[in-house]
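Take a look at the structure below.
Apart from one protein chain that is not included, each protein chain of the complex appears where it belongs.
Right, chain A next:
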Amino acid sequence: MAGSNPNAKPMNLTLNVWRQPSRTAQGNMVKYQVKDISPEMSFLEMLDVLNEDLLHKGDDPVAFDHDCREGICGSCDLFINGRSHGPEKGTTTCQLHMRKFSDGDTITIEPWRANSFPINKDLSVDRSAFDRIIQAGGYVSVNTGGAPDGNEIPIPKDIADRAFEAATCIGCGACVAACKNASAMLFVSAKVSQLALLPQGDVERKTRVENMVAQMDKEGFGACSNIGSCAAECPVGISLENIAILNREFLSAKATSNNLA
């Protein structure tokens, strides 16, 4: 609240925003001025101010994806000043606050750039490729009912914790946008690791990793060249270690494959 920084002064900013009417239309950067932006605002609240202003002028507001504004749904996806989710480490765009910027700044706002994430409009992109990768094997094949008691299989706490860390991926796509190859390895590895670490995921571990990687390739994501910008820009801190686990899982699956498909 204002109580945290009562002397914070409102800012005036210049925004360079990618505008593109539709998937097939030609896009371009458009310059906007926004005034009296409180440092306590979130980045998306600043865009709300811009959009209200555009609406009042009779112009088309800037389309962008967002929903929970708590950093957990993974909807928001802006490329701010050349970085996934902007300058603050470990932070989604919705949790980025304007106090990280200064009066008079020019801010460049682009959508995720990756062939596998086609643009819907303006800053909104289509990330359904991620869903199709999960559909290829990112699950344990158990039907509802008939599951054994939750305490039937003890899981060491450190294993459960590591699986949890991998499972916290929010599926925003920042890793793809940050990668010069537009690789989805960090995203895929997070799910593969989670399920490979847990006894429940063990039964299908080989087919899972093979099928998910095959789908990842089919979607046109690039290869991993171990630069690590994905993990550096991940808003929830998914570790690069997961990619190592994915590679190991993939190799061992291929070497001993029982995937007859």
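Keep this in mind: a residue touches a chain if its C-beta (ideal position, glycine included) is under 8 Å from a C-beta of that chain, and two chains touch if they have at least 3 such contacts; residues count from 1.
Everything that follows uses one rule, which is that contacts and distances are computed from a predicted model.
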Protein name (UniProt record) of the chain left out of view, among "Succinate dehydrogenase / fumarate reductase flavoprotein subunit", "Polynucleotide kinase-phosphatase", "NADH-quinone oxidoreductase subunit E" or "Peptide ABC transporter substrate-binding protein": "Succinate dehydrogenase / fumarate reductase flavoprotein subunit"
Full-complex touch with the removed chain, picking from A:R19, A:R69 or A:R83, is A:R69
Which chain A residues touch the hidden chain? 1-6, 21-22, 38, 40-42, 44-45, 48-49, 51-52, 54-56, 58-61, 63, 65-75, 88, 90-91, 95, 97, 99, 120-121, 124, 126-128, 130-131, 134-136, 138-145, 147-151, 153-157, 160-161, 163-164, 167-168, 170-171, 194-195, 198, 200-201
